[in-house]
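Left out: one protein chain. Kept in place: all the others.
Labels run A, B, C and D following the written order; every chain starts at residue 1.
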Amino acid sequence: MADTARLSVRDIRKSFGAHEVLRGISLEARDGDVISVLGASGSGKSTFLRCINLLEIADAGEIWVDGEQIRMAQKGGRNHPASQRQVDHIRSELGMVFQSFNLWSHMTILQNVIEGPVHVLKRPRAACVEEAHALLRKVGIADKADSYPAHLSGGQQQRAAIARALAMKPKVMLFDEPTSALDPELVGEVLRVMRALAEEGMTMLVVTHEMSFARNVSNRVIFMKEGQIESSGAPEAMFGAGATPAFRQFFGHFGG
Amino acid sequence: MADTARLSVRDIRKSFGAHEVLRGISLEARDGDVISVLGASGSGKSTFLRCINLLEIADAGEIWVDGEQIRMAQKGGRNHPASQRQVDHIRSELGMVFQSFNLWSHMTILQNVIEGPVHVLKRPRAACVEEAHALLRKVGIADKADSYPAHLSGGQQQRAAIARALAMKPKVMLFDEPTSALDPELVGEVLRVMRALAEEGMTMLVVTHEMSFARNVSNRVIFMKEGQIESSGAPEAMFGAGATPAFRQFFGHFGG
Amino acid sequence: MSTLELLGFGSTGWGALLLAGAGITLAVTAAALAIGAVLGAIVAAAKLSGSVVARALGSAYTTVFRGIPELLIIYLIYFGGSSAVTAIGQAMGYEGFLGLPSFIAGALAVGIISGSYQAEVFRGAYLAVAKGELEAASAIGMNRALRFRRIIMPQVMRYALPGMGNVWQLSLKDSALVSVTGLAELMRTSQVAAGSTRQYFLFFVVGGALYLVLTSLSDQVFDRAERRANRSMPSAMGQV
Amino acid sequence: MDFDFLSSTMVTLIKALPVTLALFALSVSIGCVLALLILWMRVGGNRYLSAFAKAYVFVFRGSPLLIQMFLVFYGLAQFSFIRNGPLWPLLREPFVCAVLSLALCTAAYSAEIFRGGLRSVPPREIEAARSIGMSGFLLVRRIIAPIALRYSLPAYSTEVVLMMKSTSLASLVTVWEVTGVAQRLISHSYRTMEVFLCAAAIYLVLNFIVLQAMALLEYSLSRHLRAPAARKA
Partner (left out) sequence: KDWKTVTITLEGAYAPWNMTNPDGTLGGFEPELAKVLCERAKVECKLVASDWDGMIPALNAGKFDIIMDALSITGERKQVIDFTIPYAQTPAAFATVKDSALANAAGSGTEVKMDVGQTGVKEVDALKEAFKGKTIGIQASTVYAKFIYDNFGDTATIREYKTGADRDLDLQNGRIDLGFDDSVYFQSAFDAAKGELAFTGPQIVGPIWGEGEGLGVRKADTDLRDMFSAAIKSALDDGTVKTLSEKWFKTDVSPK
């Protein structure tokens, strides 16, 4: 039921031109849920996350956050959010880490991290700076606080993007391949951070190619195929005997 | 000896400001060598590949390709390639797949792939288009030939970048995390392509976080730490009993 | 009279008048640039907005004010504005002429023109801002105004600076047309000096040199701003 | 409204249109080539050429076109070595001088505009091109120019339109184009507003056409920024 779920998505559909990328996706997440979203490249995982955040406007479907439905209106034959204020408010509660990082190039890493807390949440600056330093330490790039994004390695940028999203202290986090640029040691590190967040009750939706994460950290796994949820369930079931042939074929290569 | 090595790098050094990123790296690669470059985020792997390709100019050191040394000159107290023609020529024999893809945003995927063969190598256009389609099929994005990069998913962009580099038919390929945005199934696919290339005798230098690749496909593994080669050797030795403590700590998380 | 005397500051030299003219040129241009920045930002926003009406209005503004000769716009504002003010004055029982002050009319006219140039500069710069960075701003819940102030503005400034330098130059020179409103700016002062002394070359060259002085002052400001704005940019352009 | 007067004014002004158009077309095309040359000097890496380009832009962008034209036409001719030089048959012609000073001036502005466009080219895409062995002219032609052009167009369209209006200064050097003829009409009739409005209408139409053409070019160069078409053909 919507009133107990942190995040609830119902029958989302989205096309780009003639190409139907999402063909009716539904999902419900409660406090502390860690949901892995798996699927082949191009199956619509990023698009799905972007629709939840309203960076793409779904053609049809409902999105509820904290029991509040995002109101939509028709304008010129196309779907549109009815209230920009509602959207801004909801977005500030949904954190997002982008596949391509999207750090603000005109700000240093520290500025990137404190931007949201200071200017959107209007928290006192000094406190934000302190927290930001702590976060940067946590992800291991404390020494890069005053560098610009263009001067960082790929993995450093990715960690900065994670720190930026966490600094907003969102209730729900949407991660789009948060460890793609990281080495195994750092992957372990970041996964540890995420596990701690989950224990603190944060809801997380994680697009990942990291099967070990899906198996060991998440409490639910969703396998997308061609814009639909092909199968979903607890990791033990999904990776165990209950695996559908398609999913088995997909993760079978894992461990190589 | 230089005359038998495809690619030979001697004591490369590079600093950004006060930060010494590469502190004397040497390496020799023969035909069909597949060398994995491993290392923590920020250890200088991308910078190393970029120096070989002269996208960054090393402060010191020698680079030999096909027994030909890249001539350097001092200008205004800084190192510079002496001949732009030589650089262009050598670059067209060194393929590069970037960590951040760097597709040309104003061209379709097909145009991206044929750009080099047609305009740098001056091969006939029709033949290039045909080869490009074959390459795009091989990496599984034949249907995206006429899309622009901005309309592709992360994994699709990465595969397009691989196709673009292969279209130049280089003698040496430099891959910077070529599978970071790919799902396990595709990783397997791309690794198969790379293995085939190795068998055809192509020399490859692959920065990767994919331990299974390092272990199973490459014939040499280099582990970088803080701008230096901490250890290197055959995968069996490196991952086996011969592993240094630092490297063991690094890959220990793998599969974990 | 020697050239030095002609350009000096004594009772027989034109130095003081020319400098005063340069001062007025600078003031008109600065005021016009400020007016134009406000108008330009509004018009650029209109042209980039989703509303068909706003886009049409924005295009009309940039087409008309870029498209018709500057002198006519100045005439329209100066004489048109003056007629309006006089008519109001007469309705309230005041006899005679009640023009818009020359400075205000001039700055307003040049500002309106400058706005149409700036709108295009801003629009071009906006298009150069990476879309992903705007999305990242939306994703943390920045509203439109905040996104504009914190992400778009600083980056637009970075990409717009060379273009703004051009607009400044254009306005600097459009301000020369303001003399029809009776304002003794640099161009008119040079012409008056040339006509009164019949030393046409001397005063044109000196006038041109004074414009160059104004330019070099503003170039310094723009250079500094550019350097500041570019701290965060990788420098791939200058390499092999 | 005196329609007879307006229509006869229109007819007179339109007769001067070919002069305006010729000045415009020649100065914009010559200016554009010069601008590229200046730009190349400016960013090419040679210290002296770069300093020269900077100085050029400074002088021609920094002083009023009116003064430049005056000096090119009346000033150059003061020197006897120019009057006796090989270029005099050309420089003697007012039309040549007008085109020359217009082109020199727009080159400075355009060079700055193109430089702004260059700066918007993503450095990573340039790197990708270098990595396959592109450099120099090929790199510029295939990668940098198309992207830079795309970002320069809004500002460059302004510059082109300005050139259309700047041709009006040519009457200073006895080349009687539309504005000059309009001013002549005014000094006969003293109907300033009416004549100017006719002239403005002509410029507005011309510039409207130019701006539409530029907008079309911009649109066709932005395909990669637009959403894909709703239905594949």
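The working rule: a contact is a pair of C-beta atoms (placed from the backbone, for glycine too) under 8 Å apart; a residue touches a chain by one contact, two chains touch by 3 or more.
These figures come from a predicted structure and were not determined experimentally.
Engineer: Touch partners of the unshown chain, restricted to the chains that are shown, please.
Structural biologist: The chain that is not shown is in contact with C, D.
Engineer: Check each of C:3, C:49 or C:197 against the chain that is not shown and name the one that touches it.
Structural biologist: Per the contact definition at the top, the residue touching the missing chain is C:197.
Engineer: Which of D:52, D:176 or D:208 sits in contact with the chain that's absent?
Structural biologist: Residue touching the chain left out of view: D:176.
Engineer: Need a quick check: the contact residues on subunit C for the chain that isn't drawn.
Structural biologist: Contacting residues on subunit C, toward the hidden partner: 6, 10-14, 16-17, 75, 78-79, 82-83, 86, 96-97, 99, 179-182, 184, 188, 191-200.
Engineer: Which residue numbers on subunit D touch the omitted chain?
Structural biologist: Against the missing chain, subunit D presents residues 74, 77-78, 83, 92, 94, 171-174, 176, 180, 183-184, 187-193.
The rule is short, and it goes like this: only the chains that are shown with their structure count from here on.
Engineer: Tell me, please, which two chains come out on top when C-beta pairs in contact are counted per chain pair.
Structural biologist: C-D
Engineer: Average the CA atoms of each chain to get its centre, and name the chain whose centre is farthest from that of subunit D.
Structural biologist: When every chain centre is compared against subunit D, the largest gap points to A.
Engineer: How big is the gap, in whole Å, between where the Cα atoms of subunit B centre and where those of subunit C centre?
Structural biologist: About 50 Å separates the centre of subunit B from that of subunit C.
Engineer: What whole-number Å value describes the gap between the mean CA coordinates of subunit C and subunit D?
Structural biologist: 19
Engineer: On subunit D, where are the residues touching two or more other chains?
Structural biologist: Where subunit D meets two or more other chains at a single residue, that happens at 123-124, 127, 130, 135, 225, 227-228.
Engineer: Could you pull out the residues of subunit B that touch at least 2 other chains?
Structural biologist: 54-55, 84, 87, 100, 150-151
Engineer: Which residues, counting only subunit A, touch subunit C once they are in their complex?
Structural biologist: 50, 53-55, 84-85, 88-96, 98, 100-108, 115-116, 119-120, 148-151, 164-165, 168
Engineer: Which bits of subunit C are touching subunit D when the two form their complex?
Structural biologist: Its residues touching subunit D are 62-64, 66-72, 75, 79, 116-117, 120-121, 123-125, 127-128, 159-163, 165-166, 169-170, 173, 176, 187, 200-201, 204-205, 207-209, 211-212, 214-216, 219, 233-240.
Engineer: Under the definition above, what is the set of subunit A residues touching subunit B in their complex?
Structural biologist: Residues 16, 38-42, 45-47, 99-100, 141, 151, 153-156, 159, 177, 180-188, 209, 211-212, 249-256 of subunit A touch subunit B in their complex.
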